[in-house]
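This report refers to the structure that appears directly beneath it.
Note that one protein chain is taken out, while the other chains of the complex remain in position.
We just call them A and B in the order they show up, numbering each chain from 1.
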Amino acid sequence: MLRNIKYFFQMLLIFIFALTSIVALFFLIFFILKESFPAIKELGKEPFTNIYWYPTSRKPEFGMLAMIIDSLLLTGFSATFVIPIGYFISFYLHTYSNPKEKKYIKSIIEILSGVPSVIIGMFILIYISPLLLKLEIWSTENFLLASIGLMILSLPYTISLMTESLDSVDKSLEESSLALGVNKYKTTLKVTTKAAISGILNSIILTINRIIGETMVVLLVAGGAAMIPSSIFDPVKPLTAAIASEMGEVELGSLHYHALFLAGLILLFISMVLTVLSKRFTRRWKR
Amino acid sequence: MKKVLLLLIVFITSFGISSTLVIKGSNTVFPIAQLWIEEFKKIHPDVEVTLEGAGSSTGIAALFNGTTDIANASRWLKNEEIQKMHEVGKYFIPIVIGYDGIAIIVNKNLNIEQISIETLSKIYTGKIRYWNQVDPNLPKKQILVYSRNTASGTYETFEKKVLNEENMAPWVRMVESTQFEIQTIEQNPYAIAYVGVGYVTEKVKVLKIDGILPTKENILTGKYPISRPLFMFIDATNGYPESGLIKNYITFGLSKRGQELVEKAGYVAAYGF
Partner (left out) sequence: MKKDRSISILLRILSYSISSLIFVFLVIVIFDGAKYFSTEFFTSYPTDGMKSGGIFPAILGSFYMILLSLIFSVPLGIITGVFLAEFSENKLSKIIDMSITSLSGIPSIVFGLFGLSLFSITFGFGTSLIAGALTLSLMTLPVISSATAEAIRALPIELKESAYALGLKRNEVIFKVILPAARKRIITASLIGFGRSIGETAPILLTGAVFYSTSLPKNIFSPVMTLPTHIYYLVAAYGESAKWMAKGTASFLMIFVLAIYLITFLVGGRRNG
């Protein structure tokens, strides 16, 4: 009898606890939507068509277009470098490295993944930014520095995901290719990568998701100017930095406040789309 | 509305339980408040104080939300804030704690000594982008324009008195704090920024505005065109605090020692000469 009661309660506990993730996600989406709604209602298309962000001036303008473009440009630029570099390193780890090398490199990459983003931002500001002055580049917080920070941050992600995908390919595929006389690099490139393509695409998507959602690095080194950059030394202000820096100063319930939630909604939407895409690829890959 | 009420109730009660003094607001007043708090704690060792300096607007907003006891401000209330006071039935009172001038600073190696208000305005609104447009003797280098972010009272004052409420150019870099601007100017020969005079160090050059330097005298007499009083705002809706933490803090701030500390922070004392 007692056993049955225990069964009932413990199973109930499991169900309730497990539901929290759904509840949490639901409430998160709900609250972000709820708090963005006044901005959507009052501003309509403006955030997406206007490049001028003057939320506190006499004639306020809530154009987020410049910041959205900043976020996208930063992500695109950083990803363009990180993904190939990550791929090359995973390629090396999978194809050529001996077990000791692999272990060493993977450990150091994993340690990097644990470094808090605020420390990376601090490092760039304190050690790398002054180097720019020595090179007579007077813009000490800019697109390029932010991009470097983002690359440092996302590299471990890319490498570990891609290595995992490559490693999980059936060894027999590689062995047969090698047995046929194909050299190692071609094997990995043409055979393994193709077989692991969904995993690789998955890594790309997750890397992009990580970069676009990063806040602290860009808050510290991107420059804080909501403009579309014309050079990599121009300052920029991606959506994440705008939210973090301005949220502390808005009056709760003001249009500015709701507009920042709208920025959060845009980020949320992008990340959910990427997550769904990633899930599709993972399912195909894990099969 | 109901949410605000609930929040207020929770906060007023939680404040009743603890004896913490919460101070939020202006980044310009922050150094004064830090010095005051350090000495205040020596006099009242059982009191706890928390201090934030994200900007004047955050302090006033917090006063409305009931999340702060004292709002430091380097600007007066905006019209919308006064209107909101009427709407929600609150009554904030200002206490002048000192005077400040907004100094325009550039790197010591930049060959310029003074600037006019119109030129300054043109730089910040984006009509002028290169140093040689300011003075043909200067090199043709892009001006790195720095500003505080919009929460800052310094920003508001600058916007009002220099820009005449025109918008700043999108490439003006908004940073979180004055210290950061000072550091940048110290190292970057082509940057310009505006800061509370209390933050100025010997490592930066202060420009004369239309021939006038922001000295204590020029600020007090109003000769320097960008000067302003520094305030503490408190919520006096339920009456003026005649006793308690807030009153003790105010009394200390306006005392001889408190005003000495205002000067130590680099500003101009309001009382006690």
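Note that in this section a contact is a pair of C-beta atoms (placed from the backbone, for glycine too) under 8 Å apart; a residue touches a chain by one contact, two chains touch by 3 or more.
Bear in mind the structure is a predicted one, so any value in this text is a computation, not a measurement.
Q: With the full complex in mind, choose from A:67, A:83, A:144 or A:206 the residue touching the hidden chain.
A: Checking the options A:67, A:83, A:144 or A:206, the one contacting the hidden chain is A:206.
Q: Even though one chain is hidden, which residues of chain A still touch it in the full complex?
A: These residues touch the chain not displayed: 3, 6-7, 10-11, 13-15, 17-22, 24-25, 27-28, 31-32, 34-35, 85, 88-89, 91-93, 95-97, 99, 102-106, 108-112, 114-119, 121-123, 125-127, 152, 155, 160, 164, 183-185, 206, 209, 212-216, 219-220, 240, 243-244, 247-248, 252, 260-261, 264, 267-268, 271-272, 274-275, 278-279.
Q: On chain B, where is the contact patch with the chain that was removed from view?
A: So the residues of chain B touching the missing chain come out as 3, 6-7, 10-11, 14, 18, 20, 27, 31, 34, 37-38, 41, 48-54, 67, 175-177, 179-180, 182-183, 186.
Keep this in mind: only the chains that are shown with their structure count from here on.
Q: Approximately how many whole Å separate the CA-defined centres of chain A and chain B?
A: 36
Q: Taking the touch rule as given, give the residues of chain A at its contact with chain B in the complex, in rising order.
A: Those in contact with chain B are residues 51-58, 61, 66, 130, 133, 138-141, 223-227, 234-235, 237, 245-246, 248-252.
Q: In their shared complex, at which residues does chain B touch chain A?
A: For chain B paired with chain A, touching residues are 54-55, 57-58, 61, 64-65, 141-142, 144, 149-151, 159, 165, 167, 170-176, 184, 187-191.
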